[in-house]
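Everything on this sheet refers to the single structure shown next.
Here is chain A:
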Amino acid sequence: MFSSLSLHTIIHVAVALLFPPLLLGVINRVKAVFGGRRGQPLLQAYYDLWKLMHKDSVISQTTTWVFLFGPVVSLATGILVALIIPLGHASAPLAFAGDVILAVYLLGLGRFFTMGAALDTGSAFEGMGSAREATFACLAEPVLFIGLLVLAKLTGSFSMIDVLGDGVAEAWSGATVALLLVLVSWFVVLLVENSRIPFDDPNTHLELTMIHEVMVLDHSGPALGMILYGASLKLFVFAALLVRLTGLAATGNPLADWGIFLTGTIVVACLVGVVESAMARFRLPTIPAALVGAGVVAFFGFLLVMIEL
Partner candidate 1 sequence: MMLLLIILVPTVLSGLAMVVPWNQWRPLLIPLAATLHLGLVITTLSGGETSAFDRWLAIDPLNRVFLLAISCIYLLCALYAPGYLWARANRSNRVLCGCVLLFLGVTSLVCLSHHLGLMWVAMETTTLVTAPCIYFNHNARALEATWKYLLIGSVGIALALLGSFFLAYAMIQAGSESTLLFDELVEHSHKISHPWLHAAFILLVVGYGTKMGLAPMHTWKPDAYGEAPGMIGALLAGVLTSVAFLCVLRFFHIAHIAHEDRFAQRILVFFGLLSMGTAAVFMARQKDIKRCLAYSSVEHMGMLAFGIGLGGMAVGGSLLHVFHNGICKVALFLAAGNIHRAYGSKSTDEVTGVIRRLPISGVVLLAGFFAITGSPLFGPFVSEFQILNGAFEAGKPALGLCFLLFLLLVFFGMGNTLVNCAFGPLPEEGTTTQFSDRFSVVFPLLLAIGLTVLLGVWTPEPLPAWITDAQQFLQRSPAE
Partner candidate 2 sequence: MMTALLEPCMVIAVLLNFYILSVSRLKMLIVVVAIQGVILGLMYPIVHQGFAPTAEAGLDLIPLVRLLALTIAIIAIKGSLIPVMLNRAVLLADIRSTVTSVIGFVPSLLIGGVGAAIVFVFAQQLPVSPDHHSPLLIPTSLTTVLTGFLILVTRREALAQVLGYIVMENGIFIFGLLLIEAVPILVELGVVLDLFVGVFVMGIIVHHVSRAFPEASTEHLASLKEL
């Protein structure tokens, strides 16, 4: 199951573990520039993580082990997914046929425990947040899957390293439109899964309007740090999916590939920042419609791929 410990694997693990918090910094910087501010340092997320790791936790007496498990599991699943998907090279530390399904469900598992932890606090707000998260996840997950199906169809494999491997670059010439549709729908999924505007506002201060953030209100100290880190990993994972999907990081030159990949994720983060700056948040009832729309778009891409037989 483990591929031989090559240089690529080492780089992969290092990037997956160290790079993600930078993306949060990039988004914040882009938003700051749009808002005419100087903004936080790019590395602010690292400082925050460092600070949180050295704090004590306050844990409510009504909670059980589920509450503690939430951040741990979501971080662990995030790291695992980051190890399954290929990054700058069409290989991954963890790779086997069918790991596509594992990756998606690992994300689901993380979300399940986050929601479990939120419900465990017994707070009405957090229960509400869990309910919304579950609703939107229901709609977002199929979109991701349909996109992966399109890729699986095109590359003829069901393993992440092939599905998002070098075959994608060739597929672009044959199924440009379908892949474009998947790209668009996946960007929507990225925004939803990472609770970004226009679906959710990570910086809002009114619990009633929150979706994801309301679930983690009770965590503090290292637990909050884990959640923050887990969130940045998730963002990184989706950005990596998008960059691999474009097939640009397959020039053949390993150094250039890694360079393109890292630049690509930063570009995605910038895009997120631009969207967050330019759009207002959707009304809650619009969100399912937008998600179903993304699903239908991805599905149409799938149909296009099927009809090219």
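For anyone wondering why these and not others, all candidates are chains of the complex that A comes from, given by their letters.
Assume contacts are C-beta pairs under 8 Å (C-beta built on N, C-alpha and C of every residue); 3 or more make two chains touch, one makes a residue touch a chain; residues count from 1.
Because the structure is a prediction, the values reported are computed rather than measured.
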*Would you mind flagging which of 1 or 2 touches chain A in the complex?*
2
*Give every residue of chain A touching candidate 2 within the complex, in rising order.*
177, 181, 288-289, 292-293, 295-297, 299-300, 303-304, 306-308
